[in-house]
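Not every chain of the complex is shown here; the ones you see sit where they belong.
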Amino acid sequence: MKKILVIHGPNLDLLGKRETDIYGRETLAGINEEIGESAKRNNFTCEFMQSNHEGDIVDKIGKTDASGILINPAAYTHTSVAIRDALSAKGIPTVEVHISNIYAREGFRHKSLIAPVALGQISGFGKRSYLLGIDALMNFLGE
Amino acid sequence: MKKILVIHGPNLDLLGKRETDIYGRETLAGINEEIGESAKRNNFTCEFMQSNHEGDIVDKIGKTDASGILINPAAYTHTSVAIRDALSAKGIPTVEVHISNIYAREGFRHKSLIAPVALGQISGFGKRSYLLGIDALMNFLGE
Amino acid sequence: MKKILVIHGPNLDLLGKRETDIYGRETLAGINEEIGESAKRNNFTCEFMQSNHEGDIVDKIGKTDASGILINPAAYTHTSVAIRDALSAKGIPTVEVHISNIYAREGFRHKSLIAPVALGQISGFGKRSYLLGIDALMNFLGE
């Protein structure tokens, strides 16, 4: 079975606990469970990580043997050349997702350093962004 | 049954006929068929339009009684305040999709005038962007 | 009697039906009636058009034999070089009006491509912007 690495960037451990008006009441554990089930139904396994450390995310990408990456880079979307370079160096098909619609927020959030090296980007559908993202990724990997 | 208006912007009538290396070999008719089937499975109906005319798209949005809009604004993504205003005036939940990854192309394609008034945006998954988009939209409307 | 061409740009057909908190409850028909009465009182006739099509507006300007133009270019204020060029080519005295105060909205609405070729601009007074505009125009034409 092919493996998908699911990466949650900084502050996503607070999901469902803080700013629930913006991000909803789902916890990260709950979301991961749904992602995992979706993967399982399609004969993929998932490995999950959440980290507030840019370096941890770079480490993980550098070492992973996954066939695809589903990443919500959160704040690092806009500031991390290192994660971009890691994704680019590994060349593993990657889907970028965002819970909120980053294009309806502050100007600095409209620019993603990650998008140009990803297959594509999904933004604005809450928890559903993850489920659409893994769908897109499995579809691509299954081709 | 709730209706979804599916709008294809300029030049999308050429899909599957031109630049197949970039946009794939699927024709618009083929894609519409798949979108329609997905909608049907979820008890939605679809109305399709393709136009190269900004004004036609604005007219359509202004007159529609659809419950949701799935739009690939193509070139008008980057230049049409009129379509943005139409979507904003009607206030119908809208999902923006792109076949190619607009963030991996020329700089002027990185800016969407539509995104800030949409629920969310999906970019880069070829034909699949439409299917993910209608999934997201039906999910939202069904809530 | 001199004729004034009154042009309403994209989405203004929705006036009084949508976003009434921003644009008020007056319909376009109602506004046109008031404009027409004001013109009549001053011995002018009016011809009205509303279009969501940039090309229609350019066509109309190119063919009109009016002595003056009162235009609310709406979304095309910020994107249409074609309408600007049409006004400039015809050289008919033109007054630009806006229902909302465009300078109190998003940054991209602060720039008018039309204003530099108009006599002047009136922005922010709701329906009244039109009545002030035709007053200014008739006053100019009557000089």
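The first chain written gets the first letter, and so on, giving A, B and C; residue counts start at 1 in each chain.
Following the convention adopted for this analysis, a contact is a pair of C-beta atoms (placed from the backbone, for glycine too) under 8 Å apart; a residue touches a chain by one contact, two chains touch by 3 or more.
Remember, predicted model here, so these are calculated numbers, not experimental data.
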Subject >> With 3 copies placed, total copies in this complex >> reply: 12
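Here is the rule we go by: only the chains that are shown with their structure count from here on.
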Subject >> Chain hops separating chain C from chain A, counting only touching neighbours >> reply: 2
Original post:
When chain A meets its copy chain B, do both sides use mostly the same residue numbers (more than half shared) or mostly different ones?
Top reply: same
Subject >> Chain whose Cα mean lies nearest the overall Cα mean >> reply: B
Original post:
Which of the chain pairs holds the record for C-beta pairs in contact?
Top reply: A-B
Original post:
Can you give the whole-Å distance between the Cα centres of chain A and chain C?
Top reply: 48
Original post:
So what's the Cα centroid distance for chain A and chain B, whole Å?
Top reply: 24
Subject >> chain B: positions in contact with at least two other chains >> reply: none
**OP:** Using the touch rule from the top, collect the residues of chain C that touch chain B in their complex.
**Re:** 9-11, 13-14, 18-19, 51-56, 74-76, 78-79, 108
**OP:** Could you please specify the touching residues of chain B with respect to chain A in the complex?
**Re:** 101, 103-104, 110-112, 115-125, 128-129, 132, 135-136, 139-140
**OP:** Enumerate the contact residues on chain B facing chain C in the complex.
**Re:** 53-56, 58-59, 62, 79-82, 84-86, 88-91, 113
